[in-house]
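Here the complex is missing one protein chain, while the rest keep their positions.
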Amino acid sequence: MNLSLENLEKQFQDRIDAGDNIEPKDWMPEKYRKTHIRQISQHAHSEIVGMLPEGNWITRAPSLRRKVALLAKVQDEAGHGLYLYSAAETLGISRDELFNQLHTGKAKYSSIFNYPAVTWADMGAIGWLVDGAAIINQVMLTRTSYGPYARAMVRICKEESFHQRQGFEIMLTLSKGTAEQKEMAQDALDRWWWPSLMMFGPTDAASTHTEQSMKWKIKRKTNDELRQQFIDITAPQAEFLGLKIPDPALQWNEERGHYDFGEINWDEFWQVVKGYGPCNKERINARVKAWDEGAWVREAALAYAEKKDSIQKAI
Amino acid sequence: MQRALYKYILLLGDNALVLGHRLSELCGHGPSLETDIALTNMSLDYFGQVRNYFQYAAELEGGSEDSIAFLRKERQYVNCLLVEQKNTDFAYIIMRQFLFDHWYLLILESLCSSKDERINAIANKAIKEVKYHHRFSETWVQRLAGGTSESFKRIQDATTFLYPYTQELIVANAIEVEMHEAGIGPDLKDIGQHYYDQIHTVFNKTGLQKPEENFFHKGGKEGIHTEHLGFILAELQYMQRTYPNMQW
Partner (left out) sequence: MNNEWPLFEIFIRSKNGLEHRHMGSLHAADAVMAMENARDVYTRRQEGVSIWVVPSSEITASNPENNGELFAPAEDKVYRHPTFYDLPDELKHI
């Protein structure tokens, strides 16, 4: 067998085309590895940074039932981050290095978490819209070609559906509540709608990674397809709540079999990506602070383990 | 008697409520992802217990788990001062936990044979969770005491600061005396003996020193708190106070 690079790459592509999973020990093109490290870690960072806006409301949750649900939800996101960092680590990069990339601004995370969670209704809107948008992306990723990533996604998707439902239930309770509560729900939808649509990334025309990602089955649907899917699912849900999606152009198109929708403000999107969202600095500062303040703890635990180990060996 | 039982449940429930609250502040800010998840789990356990306690309390004296948790005034909360102490650093969090868990486990062991069926059932469920907390905090005390010189210093500082809040746990107030006489609650004198034996053993093993002077804070169980509680309540009660009488 000819093991030239070209041949290896062809065999690799054939395996992907045949629907095989790629496993950590399998040969893979360097670019495949790098792309995965970037995407999986970006995803992991999003889970971890995503804990912050909702985490801010745990101590203020309005009832014990809501408090435990939110606490469990935010904790799940830590778990998701952990599964994903583990998946990235199978590609030969350490979690410390990945954290370092996040803390120094070298790595990105989902821009949605740079928006502030200002009222309790935001807990509803985030669960419903943000987790809802994430699920669409993640369900697709359960069939991604890299085994550890796909498996992490299976586990995550199982947990995510509770997240979206707890969010929707909050919205439902508010929209059936007092006028003040309904107003709070509408306000949250107004603020979170457009950023949620931006979660799917730039339009296909402007997206740089889509083609290669499709070929390697990292993605199986384009940004625009996923966004359309999200809108088609969510618009009737908003109607059910009796809330109005803040897009005058939103309308069912019989011919296309999809909802038409208005122009997304891409200037805002790029501005937030570049670091000028309302909370970019707070989010990273919070992560860096937790990490720095934890340094002595991590060091101590390691030192203790080593001491115990050497005592055991001496015996 | 029913009134006393109600108040006794608050003594148990408020500790879980306030400690659960303190731990929930840390969600997303732990020293490692794994530790973050662990602390949040403990917080969830406490809030689960709070709901059990307060649902029972509401059956006795009216109201709901939420009105009891969210709508009392500062002086009506009767948690021990220990649990409202701040998350100063990870060493304080662990030492607060350690000092509380050892006491709480002893209490629950006794409540598992309480004559009050409901308290008995709640304790039998809670004890599994608290056994785990107990092991978790004790191992971490060992790690921090035996880790680096910095970690030893920090856990020693936490010990010096928090130890004076322990006595309140084991000095019975009138309600606790009454509950013990009714066969519902434990004899705190007895608990106190075991409690200090246990924690001092760990101190001896790890080289930690309890403070020399024999001074102890008290007041929580009578509703006289440190200044921290007011801020805790400001957050805890924010929604219920700002938007009264609504469903969430």
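Structural remarks
Just so it is clear, A and B label the chains in written order, and each chain counts residues from 1 on its own.
Heads up, the rule we're going with is that a contact is a pair of C-beta atoms (placed from the backbone, for glycine too) under 8 Å apart; a residue touches a chain by one contact, two chains touch by 3 or more.
Note that the structure is a prediction, hence the values are computed from the model and not measured.
The chain omitted from view is touched by exactly one of A:44, A:74 or A:301, namely A:301. The omitted chain makes contact with just one of the residues A:166, A:196 or A:228: A:166. Touch with the chain that is not drawn comes from one residue among B:136, B:163, B:195 or B:248, which is B:136.
In the complete complex, the hidden chain is touched by one of A:15, A:38, A:151 or A:182, namely A:151. Against the chain not shown here, chain A presents residues 23-25, 65, 68-69, 72, 75-76, 79, 82-83, 86, 89, 94-96, 132, 147-148, 151-152, 154-155, 159, 161-162, 164-166, 168-169, 172, 233, 236-237, 240, 295, 298-299, 301-302, 304-305, 308-309.
Although one chain is not displayed, its contacts with chain B can still be listed: residues 32-35, 37-38, 41, 44, 48, 125, 132, 135-136, 139, 143.
Assume only the chains that are shown with their structure count from here on.
Averaging Cα coordinates per chain places chain A and chain B 35 Å apart. The touching residues of chain B, counted against chain A in their complex, run 21, 24-25, 27-37, 40-41, 43-44, 47-48, 50-51, 54, 65-66, 69-70, 89-90, 142-144, 146-148, 150-151, 154, 235-236, 238-240, 243, 246-248.
By the touch rule above, chain A contacts chain B in their complex via residues 48, 51-52, 55, 58-68, 71-72, 74-75, 78-79, 81-82, 85, 120, 170, 173, 177-178, 180-181, 286, 289-291, 293-304, 307-308.
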